[in-house]
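All protein chains but one are shown at their positions in the complex.
Per-chain residue numbering starts at 1, and chain names A, B and C are given in the order in which the chains are listed.
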Amino acid sequence: MTTFGESHGPAIGCVVDGCPPGLSIAPEDFRHDLDRRATGKTRHTSARRETDDIEILSGVYEGRTTGTPIALLIRNTDARSKDYGSIAEQFRPGHADYSYWQKYGLRDPRGGGRSSARETTMRVAAGVIAKKWLAERFGVVVRGFMSQIGEVVPNGYDLSVVESNPFFWPDAAQVAELETYMDALRKSGDSVGARVDVIADNVPPGWGEPIYGKLDGELAAALMSINAVKGVEIGDGFASVASKGSAHRDEISLQGFASNHAGGILGGISTGQQLRCSTAFKPTSSLRLPGRSVDIHGNEVEVITTGRHDPCVGIRATPICEAMVALVLIDQALRHRAQCGDVGTITPRIPATPEFDGDV
Amino acid sequence: MTTFGESHGPAIGCVVDGCPPGLSIAPEDFRHDLDRRATGKTRHTSARRETDDIEILSGVYEGRTTGTPIALLIRNTDARSKDYGSIAEQFRPGHADYSYWQKYGLRDPRGGGRSSARETTMRVAAGVIAKKWLAERFGVVVRGFMSQIGEVVPNGYDLSVVESNPFFWPDAAQVAELETYMDALRKSGDSVGARVDVIADNVPPGWGEPIYGKLDGELAAALMSINAVKGVEIGDGFASVASKGSAHRDEISLQGFASNHAGGILGGISTGQQLRCSTAFKPTSSLRLPGRSVDIHGNEVEVITTGRHDPCVGIRATPICEAMVALVLIDQALRHRAQCGDVGTITPRIPATPEFDGDV
Amino acid sequence: MTTFGESHGPAIGCVVDGCPPGLSIAPEDFRHDLDRRATGKTRHTSARRETDDIEILSGVYEGRTTGTPIALLIRNTDARSKDYGSIAEQFRPGHADYSYWQKYGLRDPRGGGRSSARETTMRVAAGVIAKKWLAERFGVVVRGFMSQIGEVVPNGYDLSVVESNPFFWPDAAQVAELETYMDALRKSGDSVGARVDVIADNVPPGWGEPIYGKLDGELAAALMSINAVKGVEIGDGFASVASKGSAHRDEISLQGFASNHAGGILGGISTGQQLRCSTAFKPTSSLRLPGRSVDIHGNEVEVITTGRHDPCVGIRATPICEAMVALVLIDQALRHRAQCGDVGTITPRIPATPEFDGDV
Partner (left out) sequence: MTTFGESHGPAIGCVVDGCPPGLSIAPEDFRHDLDRRATGKTRHTSARRETDDIEILSGVYEGRTTGTPIALLIRNTDARSKDYGSIAEQFRPGHADYSYWQKYGLRDPRGGGRSSARETTMRVAAGVIAKKWLAERFGVVVRGFMSQIGEVVPNGYDLSVVESNPFFWPDAAQVAELETYMDALRKSGDSVGARVDVIADNVPPGWGEPIYGKLDGELAAALMSINAVKGVEIGDGFASVASKGSAHRDEISLQGFASNHAGGILGGISTGQQLRCSTAFKPTSSLRLPGRSVDIHGNEVEVITTGRHDPCVGIRATPICEAMVALVLIDQALRHRAQCGDVGTITPRIPATPEFDGDV
């Protein structure tokens, strides 16, 4: 998958190459996940309204993928670039303005240009194709949820409620608290970070390459490449540091694994357990609270960002994280089939226990 | 860079392609870092003695790189594969035995075969070349240290003492405590995890690609691909989740950045600040404490690993992490020069403040 | 560069990634080469009228490239897919219908779908960007011409007349003969093959990788990937087989090379001489003369192609070949700069003699 497009350019799009043929795909398949990512739906996300109507430009004939590159396009319709005009010559603190300027010597300042989170729309779109194939072919289900907003963590984990609240939060009883928290935050003009977890069920054992295309390495690259991400964990992640080997190694019996500290990956290859990974999002840097910076002429300035921004970018990141996981999984599924397509079902196969319960 | 070789096969090696010509390289250049990674030097690492004499097979003529592929080889001399004989048919819990078996339908069980940490020797070797070029060409210095062992964290950060103790620990006053801790751990037969930090000074602004070859994404992939790694952070990492945007965004003045929560990367591109990343290592799974598992015939078994293993793999991981960071940096330096070689020095250039002081 | 799109789908497009920043690009830059490739301009090419208006979707801001992916799009407007309806279930002899069907199990039959030469439009468009950068940065000029149509070969080579006739023919005196030849061919319902030569001036020495990214290897892949191509030559090509080493090796003096049998490449790396390559196009397989084949149901059928087709696809291939050469050259220029950007000008530098005069 490759994407193109700037926040306030004519369009954004992506090209998905190598998709298996015969998969049924229609424009409406993209609606659900794009809506989950879209701004402007609740007061807790940016007020920018993205209709995000996907046009399928190629690679699909009579509703089915042909095996040739699938190009998807979304026109940018609600791009008020005048919002950004006043800061075209300033380097917003915490933004890619300065690093782009140093790299290229010029940049498209409208809405962050290429560095805008608008780009992630196309990741979600491509992820829809990946999710669909994974589900139809292997029964793989990829689900994300929020596991921390600022300092708030879930009291419990009931994944059935995640889609019923604007925070993808796994504990329905805390939603009111989060509403209050976010309202206060928005009013203060500040922002907070977030942690997003993704789990994937029914991933067969054997996906991943031993060293350079490790499943966890590819997941790390895919998730870290999302805007505002500062950390990635597989399984217990950084909690592994303080753990003992006797507790961390997931013991095995014919009834299944006794635990899942590894997050479903050993040696870079899936074990057949539930895949678990976690992603840290920094707080949005675009704030109406003034921040010190300099401009391209070398003057010190005070930057105030007046555009429409999310007080917590992580909220909308759940479908993006899911998409990146799904894209890595389909890629590894195809690569595994390439090399090991003649390896039959190997015994013994250990059942995929235990399910996620929020306990590291 | 690509590596090959199994723990107990005839040899391990790597091929480094695309190295700039004219760099002076000799076998003795590899000695320092290979010794830092080597086992058998203190009682806190595996007793396996690896002499690790590097042979340069190609790509170097009269002591200088020619620009053609550099092949490096180390013969495996102290490979007691009988140590592993008893567990050739068992899936050690927490190891890649089961996932390799499921992927390939067969595996080299001697010392973990390809999944052994022995492979990382060649990463360190390749990293030596990368470090040397980065230092000579850009003055880049890549340094790693331990920032957590089990539940112990440094009380202070003095990087000048890191190379003077067996733990790469930045606080000399704690070394005795760590010796006691590790002795007790080794006696107990158990193991712990570790956290390794790497910082790189003098990285110029502009390295990294905007979306798919992001500097942080490449670092995440490189570090996560090291054996036993379960998490990667850039800058503040997961601590960003609980932080506020007004505090996290690193404000800028003509005297430099006010802070470095970003770890030297914004939008996937280096800012010229100190590069900071952190890696979580799980505790060694090879323990002499018995663990429940099954064997390839489907019998439940009790696994005891009697080979020579590290009670904390993270200890020797410091040069490995440095190597992976250096390999990513040289790659990004060359890619940046490819695309942006005609972009001159861009003003204003912000000084690379502040230096690391252990404070997130 | 990657392309997408089918002959009769909504659009075709491409994404050019890694383009140096600061290059001035406007939609009208594409006009000249797209017109050279376009059908419907003389009676000697397909009557399909392609307006081929390029839309720049990304990667260009205020008329200059920003260094981020450049997406180009052309809507398919004159796609009369009913022309093809009658043969949707037949495998046209000499076409990719059968091989696509066997590969994917389904195919888009409208105008050949992905296998249509329509795709080459985007290669020409991407080539415009490559040509422009090569010319501005290195003075490289890439020029193509026809060196054989059917059994007709040029009597002389005057490259200044190539753009003045519909055949890209280097001998103005033969154009009338070719008009007659092509009229008779078109009337007969048959087609012929063609040979297209491309030369590039001012390519500096040193471009190309020694073994796997050889300049000639990359050119071969790029040219062979054009529809209908069956052969590629560098320098003397197949004429080298019958030559003697004493004559073929291009002797060197301080005044220049005595000859250019190598076509400007030795050991996969440019020598600084004129780059010369040649491409063989097979005759169009789409004929109104009936051909024997079978259909997807296993019936033997007689196929008659009534759509608008070129009696000699090679005629319009000249700008396509140029584009592919330019794309390979920019890629190698950037790769060379990545690895060898610190290698200064090396003496002695041999002048780039002799110029092409058609004499192998």
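A few remarks follow.
Criterion: contacts are C-beta pairs under 8 Å (C-beta built on N, C-alpha and C of every residue); 3 or more make two chains touch, one makes a residue touch a chain.
None of the values given here were measured: they were computed from a predicted structure.
Within the full complex, the chain left out of the display contacts the shown chains A, B, C. Screening B:G13, B:P170 or B:G267 for touch with the missing chain picks out B:G13.
Within the complete assembly, C:S243 is the residue of C:S24, C:S164 or C:S243 that touches the hidden chain. Note that of C:Y61, C:Y104 or C:F167, the residue touching the chain absent from this view is C:Y104. Of C:S7, C:T66, C:Q148 or C:Q274, it is C:Q148 that touches the chain left out of the display. Interface residues of subunit A with the unshown chain, by the touch rule above, are 18-22, 67-68, 137, 210-211, 334-335, 337-343. Think of the hidden chain as still there; on subunit C it touches residues 2-3, 91-96, 98-105, 114-115, 119, 148-151, 190-195, 205-208, 210-212, 214, 216-225, 227, 229-238, 240-246, 248-254, 258, 261-263, 265-272, 280-287, 289, 291-294, 296-298, 300, 314, 336, 340, 343-344, 346-350.
Interface residues of subunit B with the unshown chain, by the touch rule above, are 2-6, 9-13, 15, 17, 21-22, 55-59, 61, 64, 66-71, 73, 103-108, 113-114.
By our rule, only the chains that are shown with their structure count from here on.
Per the C-alpha superposition, subunit A sits rotated 180 degrees relative to subunit B, a value rounded to a multiple of 5. Among the remaining chains, the Cα-based centre furthest from that of subunit A is the centre of C. Chains A-B form the pair with the most C-beta pairs in contact. Over half of the residue numbers found at the subunit A and subunit C interface occur in both copies, marking it as a same-residue contact. Rounded to a whole number, the gap between the C-alpha centres of subunit B and subunit C is 46 angstrom. A separation of 26 Å divides the Cα centre of subunit A from that of subunit B.
Averaged C-alpha coordinates give centres for subunit A and subunit C that are 40 Å from one another. Of all residues in subunit A, those touching 2 or more other chains are 2-3, 103-105, 114, listed in ascending order.
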